[in-house]
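With one protein chain withheld, the remaining protein chains of the complex are depicted in position.
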Amino acid sequence: MFAECLEQVRKTTPLIHCITNYVTVNDVANVLLACGGSPIMSDEPEDVADITSICGGIDINIGTLNMRSIEAMHIAGKKAAGLHHTLLLDPVGAGASRLRTETAVSLMEELPFDVIRGNVSELKALALGSTTTKGVDADAADAVTDRNLDDMVSFAKSYAKTTGSIIAITGAIDLVADADRCFCIRNGRPEMGRITGTGCQLSALMTAYVTANPDRPLEASAAAVCLMGLAGEIGWSRMQEGDGNATYRNRIIDAICNIDGETLGKGANFEIR
Amino acid sequence: MFAECLEQVRKTTPLIHCITNYVTVNDVANVLLACGGSPIMSDEPEDVADITSICGGIDINIGTLNMRSIEAMHIAGKKAAGLHHTLLLDPVGAGASRLRTETAVSLMEELPFDVIRGNVSELKALALGSTTTKGVDADAADAVTDRNLDDMVSFAKSYAKTTGSIIAITGAIDLVADADRCFCIRNGRPEMGRITGTGCQLSALMTAYVTANPDRPLEASAAAVCLMGLAGEIGWSRMQEGDGNATYRNRIIDAICNIDGETLGKGANFEIR
Partner (left out) sequence: MFAECLEQVRKTTPLIHCITNYVTVNDVANVLLACGGSPIMSDEPEDVADITSICGGIDINIGTLNMRSIEAMHIAGKKAAGLHHTLLLDPVGAGASRLRTETAVSLMEELPFDVIRGNVSELKALALGSTTTKGVDADAADAVTDRNLDDMVSFAKSYAKTTGSIIAITGAIDLVADADRCFCIRNGRPEMGRITGTGCQLSALMTAYVTANPDRPLEASAAAVCLMGLAGEIGWSRMQEGDGNATYRNRIIDAICNIDGETLGKGANFEIR
């Protein structure tokens, strides 16, 4: 199933409109090309409706939001929704500032997101109104662990039901849930946290995967999460003495470039709850 | 001849003002340093006239344009023109949105570009008013091939005559033409299309090459195109099992750092029509 999701991306080359932060945008573009998709970036209100029209999906990431790009997110999102494109929200830093939380909430009220992907602190901030003190990284206190897995699965399903979106909570254990089913995924490595932008990259991958697999958005979302984690494992296995996070960053994108359907199928490590 | 163009860049360290998209800007800066030039980025209308004044050339790339940066492009372009600096336009996404097409047209009406470099879909959109559905990548239907090479050479020369600019159309076969002569270049590898920003990098290289070789802009432009393609070939030859597009990106810039005049002279693969 995951193998088919991957091959569908490579076959259809989904064109993804990214309104994303300038910190990790180059990696986001390269990871979309690596997986078989194609990126286009535009965040000017006068430009985004045209650009999103020729795409198949939109990835809205609020990582370095500003008043102009927020306006562009709303315009592009409405256009994409009208065209029944895939819509994904990455609420970077929700809970860390009033503007970020309010922007995420306002976009969610207005737009029918297919997927909302964030770390547990961001998702809790949106669902429960809690705030974080760790910036764009998840608070340790919030981590999904084997001890609280049942509770977190319930939270993910319940928030998926409330929002009508697939909820992806990524961390040591990744959860990808709709109202009924939750993929609990154990791919990846802790060292991925030493690289900026693996979350942003994943959001772009998920947008491409759902766009290329419109009939099975939950499986496609889970496939992208497993792919990212598996790439982290394969990339790590190629690290040599003296390598660090800069090389690891490259090795992960390289792995996404090279992983085929069979490798993803065999390497994906998940259970469905 | 190409060897001399390259050595002239290394000897004179041309300082290039880039108003370029934030997706690939880091690679653009590193490729300018790799080739022997020096980059400076500024896109604030209040800042660009001063900055461009101390440079030798300007690279205007509309990849993530916004209302502020468009204004900056006009101000900087006029200042650079008044100082007889090298001016290059990279009309990223022309034909993909009204704003991009209009911005490119408006800049071309106002500024005496030495070089206009884009893919075939972008150049056709500007010359013929056609539109693309592939975003920032060339439409397959538009590709320059051996079958339509004569027609494309005529198109490039004719558009060079109309605009008074050197026209560079890059793809599987690259064309670099003025009104009378067209370099048809067969360096490069198809895998370069899996990396974001090789076109943006090339535009910056061309600006540096023309700035350092003001008496032979057509040859300097062609030299830069051969250099980029040759770097793609050399970079590819260094790829190892498990490497992908992230490593390839680094290998290409590394190659530009290391290619000397002799290597470029021997490796350049072109004919003049």
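Think of it as A and B in the order they're written, each chain with its own count starting at 1.
In this section, a contact is a pair of C-beta atoms (placed from the backbone, for glycine too) under 8 Å apart; a residue touches a chain by one contact, two chains touch by 3 or more.
As the structure is a computational prediction, the values presented were derived from the model and not from experiment.
**Q** For the chain not shown, which residue from B:Asp139, B:Glu233 or B:Asp254 touches it across the whole complex?
**A** Missing-chain contact among the listed residues: B:Asp254.
**Q** Of the residues B:Asp47, B:Glu102, B:Asp146 or B:Glu262, I need the one that contacts the missing chain.
**A** If we include the chain that is not displayed, B:Asp47 is the one touching it.
**Q** Which is it among B:Leu33, B:Ala81, B:Val105 or B:Ala127 that touches the chain not included here?
**A** Reading the full complex, the residue touching the unseen chain is B:Leu33.
**Q** Suppose we count only contacts with the excluded chain; which residues of chain A make the list?
**A** Within chain A, the residues that touch the unshown chain are 21-24, 26-27, 63-67, 93, 96-100, 132-137, 193-197, 242-247, 249-250.
**Q** On chain B, what residues meet the omitted chain?
**A** Chain B touches the missing chain through residues 15, 22, 25-26, 29-30, 33-34, 38-44, 46-47, 50-51, 54-55, 68, 234, 238, 249-258.
Note that in this section only the chains that are shown with their structure count from here on.
**Q** Please report how many Å separate the Cα centroid of chain A from that of chain B, as a whole number.
**A** Going by mean C-alpha positions, chain A sits 33 Å from chain B.
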